[in-house]
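Below: one structure in structure tokens.
Heads up, one of the protein chains got dropped from this complex, but the rest are sitting where they should.
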Amino acid sequence: MKLRIAVEGLGACAGCEIAILDLHEELVSLLQDLEIDYAPILIDRKSLKENVDVLLLSGSVRNEHDAEEAVRLSEKAKITIALGSCASFGGIPGLANLYATRELLERVYLTTESTDNKEKILPSEEVPPIEKIIKPLKDWVKITYDLPGCPPQPKLIKEMFQMLLNGKPVTLSKKTVCDECDLKREEKKITRILRWGEGELESGRCLLEQGYFCAGPATRAGCEAKCLAVLMPCRGCMGPPENVTDQGAKMVSAIASVAAIDEKSGVDPEQLATMFKDVVGSLYRFTLPSSIISRRVSEGKKR
Amino acid sequence: MSTLENSWRRSDLKSEPKVGVYICHCGTNIAGVIDVEALRAYTEGLPNVAVAKTYTYMCSEPGQQLIKKDIREKKLNRIIVAACTPSLHEPTFRKVLEEESLSPYLFEMANIREQNTWVHIQTPKEALELAKDQVRIALARAEKLEELHPKEVKIGRNALIIGGGIAGISAALDLANAGFNVHLIEKSPTIGGRMAQLDKTFPTMDCSSCILTPKMVEAGRHPNIKLITYAEVKDVKGYIGNFKVKVLKKPRYVDEKKCTGCDECTKVCPVEVPDEFNAGLSWRKAIYIPFPQAVPPAYVLDDKNCLGLTPLACAKCKEVCEPEAISYDQYPTEINLDVDTIIVASGYEPYNPVFDEEYNYGVYKNVLTALEMERMLNAAGPTSGRIVRPSDLKQPKRIVYVQCVGSRNERRNVYCSRICCMYAAKQARQLKEKHPDMEVYVFYIDVRAFGKGFEEFYEKTCREYGVQFIRGRIAEINEDPETKNLAVKAEDTLLGRPVELEADIVVLSVGITPSQDTKAIQNVLKIPVGADGFFLEAHPKLRPVDTTVDGIFVCGTSAGPKDIPDTVSQARAAASGATALMATGRYLIQPYFATVDEPLCGGCGICVPLCPFNAITLEERLAKINEALCKGCGVCAAACPATAIKANHFTNEQIISQIESALSR
Partner (left out) sequence: MPETFEPYVVGFLCNWCGYAGADLAGTSRIQYPPNLRAIRLMCSGRVDPTFILTALKRGADGVLVVGCHPGDCHYINGNLRTERRIVFLKKMLSDLGLDYRRVRLEWISAGEGEKFATVVKEFVEEIRELGPNPIEGNANET
């Protein structure tokens, strides 16, 4: 009996679907035991007719249609897996939680530089209403497993399929990206915070120690630190490590604890904090909706 | 102490938490503000609470028995006492649990007195609500508490003492006489320290050398004391019972065992440098003995001032040395020691007034520090005990003392140096003894004559010896370019009028400052230094010779200004502390240490530089924590980006449960 799979992208970019294709030849052998019943972009079938064993949902729930689809489709599957960082944590679209809905709509439909909308119309007929905030998929439907990554590593997708075929739970690495990174660690003392492109990049040495913000220490392993292998700092797309709920809080703690650690270094911690330009965007690039605070709030409501 | 490991029952923890909550009336301290019965009733309704009782005084014997009975009969496995602060009675109640074979770490207190009823007297309703929250918070934590076991460490019988002054010597003798092995390390070529430079000591007017040298000799030849002089401690690793010490010994170029002290070498040495022992007032040769009674009784060749050893420039001293004690073929040697306890007795430095422009020390020849005057007074000093003016070597007729130089001063050191009032009185008396006609004035802010016999000494110095104490600060000192006399302007604040004097010598009563070695030793031992620069004791009242590092003690002037009796008291106290550790042979470390959950650790290394006690190392991509070094501060656990470090007894789960419970009303 083949394992019946359905794949759907909600507020998605299709990167997760392409990641499945990136299994290349390995997909061919997996397809001996998998039957993909419904997967827009990959398969030309217009709707899901019968129930499946596994539903892979990618993308964020951005509008009411996404929410309805998520509920409708997961009712047709024995288990639902959140595929990719958007589904697992909210992903990059989650950063929209920093803005009020009105601000988002006005920017998209009124104030973007190439938009010509003199009547200042905000569409409401063909376009499904926007959800007020992005929440991770697990807040909408029952999610059995997360397979994070932006996009998820094809290797991890393959392992997921293999675990499912063997009736085993889908497990992820308990380690952090630092475990898979080959850059040399000398001493964790941060005396400056640089933006990508600033300063002199030294190959072979830990990027965080050089002053580049790297989310590796607070990011789950599994990606084989491919970004670090080409000296790109980790952006945290695999989400928080096993024991961590809020990725940003831990990264703040880690960096701040070793920032200007040598009182003699003459670096002022307040100064270092101002060097760090986009704190929320860097710390919660993929995980804002699943973090503790999860969105921007407004002060000033007096009861 | 009982062997705790074996006596605790573990079976209770496998079952659900069964909590006993005991609310103390504390007489009317608590019951007079909140309705303890209402608190009890509320508690009874909380989940997992098997017993909720109140009692007038929980810390009393019947109160404790109440808990013990319930543990036995109701098989309780968590105990909460809502009463005073844990700082007061946590140990009391922990013992109660231990006596019923329950782990003392399954106990929690709710501070409903110091942090509730005593500070919210006017708002009893809110105080009751707060007490309910406090009990609920304690309950949430108690449910997550774990049975922890203190770690036992073996302690041997070897002590290291850093510093060979009167403090180091006193501590060494006490330990050696008790049968322990002592390594006494001293930076200079001889032990004796500052006390050897003193002439007489207040208030007994004992000759300092006479009371010091017998102790020096005793220390030098005690079978249990190994003296390592001209040496410094360079590195210390490890922990109590297991210190690994690296000592670097400088080459003396003289064999300590062969040197007879005949002094022939100094006669032929062509180099003359200022003599540190005589406070720079006389000369010594490059090969020298610091003072005749030095221990070890050997000469030393100062290779910094010698004309040259590689290549040999002079070599005259070796030629005349009959016992053939001199050898230029010596090098710095590294000595490795394994010790169990360490006592720091590294001493002080006198304040250097060279930057105090108002006194012109170093510019005007006749302005001296008290140490320089002390050497002048000494019969073995630079002038054989004659008092002379440095400018013309004539006998002075009028000497003025300036008190509090470098002390009690916002721009210099804020603290009082404790010894200057007394040593000024002492020196003034000695001057009058030598020259009854001499006029001696002491300009002071306060006279601090606090010790045993001090007040009487001071009074007698004024009345019988005629030393004049004037309360007022010196505003100006001006030197007459021809006579080199010093015109002193001051104010007599008791009489309310200005004073102008022409003095032959002005003596600056310089205070005590931390020695340069303090910073170096701090880096090596990682013991804290206070804001004033002296070593910080664990508790200023109750633990004056302990440091926060177990097994390391501190005593004498390295911990703050003090006189000889207090120095000796502290040194002997430190020896007693070290004895208490070494005599039992074992030590229990509080189990608050942190542990690494290795499957979660990615080896980022963030924790490593954070630990103030160097307890964490990175080995093959895994953080490793030395439980004996870890003090349980939790800084690493808070910083770990993978939450891979568990801070025992203050775990994330426990703290988060407390936060959630606090906000769950």
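Each chain gets a letter, A and B, in the order it is written, and its residues are counted from 1.
As a convention for this text, a contact is a pair of C-beta atoms (placed from the backbone, for glycine too) under 8 Å apart; a residue touches a chain by one contact, two chains touch by 3 or more.
Keep in mind it's a predicted model, so treat the numbers as computed, not measured.
Within the whole complex, the absent chain has one touching residue among B:137, B:321, B:339 or B:601, and that is B:137. Within subunit A, the residues in touch with the undisplayed chain are 98-102, 132-133, 245-246, 248-250, 252-253, 255-257, 259-260, 263, 269-270, 272-273, 276, 279-280, 283, 291-293, 295-303.
Across the interface with the omitted chain, subunit B contributes residues 85-87, 111, 113-116, 118-123, 126-127, 129-130, 133-134, 137, 526, 528, 530-531, 548, 592, 610, 612-613, 631-635, 637-639, 647, 650, 652, 655-656, 658-660, 662-664.
Heads up, the rule we're going with is that only the chains that are shown with their structure count from here on.
A straight line joining the Cα centres of subunit A and subunit B is 53 Å long.
The touching residues of subunit A, counted against subunit B in their complex, run 174-179, 185, 187-189, 206, 208, 216-218, 221, 241-244, 250-251, 253-254, 257-258, 261. Subunit B makes touch with subunit A in their complex at residues 597, 599-606, 608-610, 618, 621, 635, 638-644.
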